[in-house]
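Excluded from the complex is one protein chain; the other protein chains are retained at their positions.
The block that comes next holds chain A.
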């Protein structure tokens, strides 16, 4: 296995480094202790105000993701290793030629919420100020740009008004389109703690009965896309029962009457709301009453609201209710956008999106003038560029000739990803700054393709901003591998090559940050929410040690945990705006041939396209294969069996996924995860299926309601193959790969039988000793491959109906040298010893059977289960699953 070159040791004791988790927008503090051999011990930072020492399953397993397997370590031009000099010469030369021939706006940047603020800043500055292209967008477009647009419509600025303490202090928390328990587990723990401490009630609004919903006091399983109707009905109800804060509305807002009138047209009564959303009137009334009668209400919303063709309206429908009640910027009250990425907020701060200029400034002439003067920019753009979906359309239409993708995997994550894959081929230049050599996007090619090795978490150094506007440092604790360099330095290098030496003379991340901070304060005078002028002169030493801080943080030392508590907003008249939202309607209607609504989302233990979490065997154990959730009624009708394979198709593409039959999804809806891609599954890219009709305001594509069809996918055999190194399956096999203890695990399905599998294994492992079990008449084959006594691979294949379970084999594979009974077990598929069962608790690696045994052994509560087997005692994101086991196991015992 490849590992980082150890840092030269200064002292014998490796120093612990405070840094920030690179996953979701919660932005938890992490303490990394390098082990001196390229890895690091990971612990939560008890002093960090986001998490106070807690980490979720993904954060806890960060140490398992630091290996250098498949890392891109050197620049490549057209697949051939090149020097930085030559690679960046190619980039600068092609940019220059493109600008001369087609104009600068034939150049585009597609950035990422994974970038550090410093990287983002330099990219934005280079593109918008010096190359002169407005086409700078980011994967944040897919994530929370609808929240941004809603904020700007309502507040005049992209401001998250509240802070995490509001979650501790709320009496009602409404979660809209957020599987917080899985996607923001540490914030969810705070919510659950609040419930324990003060009786906070949780209301979950989601078309899917998620694990978060399982914990809710009230679950509102509405029809997809009808959130605006629910909150319109709520606004009408608040008005009717006199729950509105008339004074706040009068003094600090405008547009109330128009918004209310529109809301009445959409959902005039609780009954009408129920009809529009598919909820029961009783549930709707219960929600309305609870909201109306509780002062401290936080409405947290996430991708379920954002990733919609009406995402901006959904955000505003929510914000309307908070403005109407004056519940904004108050302790325990406010609308709260939960961001998906570690630095989505940082990207918004630097203006790294096509509809922003920089530092929360847009395209008003005076704003353009300010930025031009501050940067001394010769080519400053004066208007918006194309947002992600339009940007990739433009590539397909040949309008964009050169594209630089940084830190994101659009060939997996973008809607209609297959179309995009083809479109990239037509580019004159494709630059990909990447960490992984084998990501789908790093594998794409154009007429000229330049791959630039980027730094990963633990190697890069800079700042990120979390969902509550808190700027924290991501710090380096590992040496840069190979020739990888910081993105900001690479961008600055290209800037200098393009003749802008003075503007891109940065020598450190701190220097970039100082300039970013100075721009935020430049001629601000309280006109812009984002102001971190206090940090404009931060010294290198202070930059090293002083953060985290929450913005705003003005030069005069002003900071606020909550904004708008004074009722002053960033519109020209300082009044917030109510927005009259559109009646809810899905962008694409289902049809006879596409009768289902396909929803998408995350699983608990994976992140985005799995380039990082996919390395961890603990994180890969929870959901090892891509799946589709189907309601039992639909499963019966389509003849789908639990664990079988199904082909989900839309007008745009198809995926083959393992079926989970569950009432968590409503009849007529399907759910599939977004993580799998071509490097870890044969056909599971969500991006290939969704149309992604963009929201007209935010440009954020609809990813959660695509008309789809589902049918059983029939294969002759199913099985798994565990190997020390990844094995490539023959063409035509269905497969999904996951990291496992001691190697790589493949689950597969094939139209071939046991004889072909036998030939495959004998061919793959020539020269090694094969132990085999073959029952060709029943289509069964198992094989264990030994190098001496060391187990190096193992395969099991059976007919589709009796597919082999891999838990026992995985446990044996994790140990290198199986004993006699274990060798037999590998061939029999029967356990040599009692197994732990499928993993439930990823943090402590506790399996289902262990938990069930603990419950059978008398553990009658989540806490008792934790005491008995540690399950659920770290991040707690498996607690909903444990809770579900409780009555079942107890009932079974009683029977």
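Worth pointing out:
Simple rule for what comes next: contacts are C-beta pairs under 8 Å (C-beta built on N, C-alpha and C of every residue); 3 or more make two chains touch, one makes a residue touch a chain; residues count from 1.
Everything that follows uses one rule, which is that contacts and distances are computed from a predicted model.
One chain of the assembly is not displayed; among "Co-chaperone protein HscB homolog", "Nitrite reductase [NAD(P)H]", "Tat (Twin-arginine translocation) pathway signal sequence" or "Sodium:proton antiporter", its UniProt protein name is "Nitrite reductase [NAD(P)H]". Checked against the hidden chain, the listed residues A:712, A:774, A:814 or A:864 yield one contact partner: A:774.
Contact residues of chain A toward the unshown chain are 769, 771-778, 784, 786, 789, 805, 807-808, 820, 823-824, 827-835, 837, 849, 852-853.
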